[in-house]
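Every protein chain but one is kept in place in this view of the complex.
Our next item is chain A:
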């Protein structure tokens, strides 16, 4: 199983204001706020922690299907590019990649390298981005599994969790897009 999340840093700069009063308190624990304060680049650290929480939440709801919004309770610990996120008794490993354009996190139950494929979109149209991401995902999966695309069936659960099925097998996948960037990961 895999959960991923990408943050387009330019989009985050324009669309969110992390310095507004109470913003950090709503999302981040005391320890996480210390990471942010001590960081050379607080802005990037804010979005790194956010993407870790999102990726972990996406993984968590695959195991516990229920939607909710409680990012502060997904508690992050970070060291270099790796991190651990805990929520109640749930715990996962998160790898993060930071570039000048985006922050990308990928959560798994066992420690693993970051595998997400990143796409840059010219257009911010969400529907178009979803279609393109899905197409790239299906191509990649078809190649990895050596199975024709026509045999793969893409599904989205009521909670919004995507998966692909073939021959009665189900593969968990994760898709994310924000601003001009998108990424997909295969749970194989």
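Just so we're on the same page, contacts are C-beta pairs under 8 Å (C-beta built on N, C-alpha and C of every residue); 3 or more make two chains touch, one makes a residue touch a chain; residues count from 1.
Basically, contacts and distances are computed from a predicted model.
Selecting from "Glycosyltransferase", "Monosaccharide ABC transporter ATP-binding protein, CUT2 family", "NADH-quinone oxidoreductase subunit D" or "Acyl carrier protein", the unshown chain of this assembly corresponds to "Acyl carrier protein" (UniProt protein name).
Within the whole complex, the absent chain has one touching residue among A:20, A:80, A:146 or A:169, and that is A:20. If you put the hidden chain back, the residue from A:12, A:36 or A:59 that touches it is A:12.
Within chain A, the residues in touch with the undisplayed chain are 7, 12, 15-17, 20-23, 26-27, 50, 54, 67-73, 126, 160, 178.
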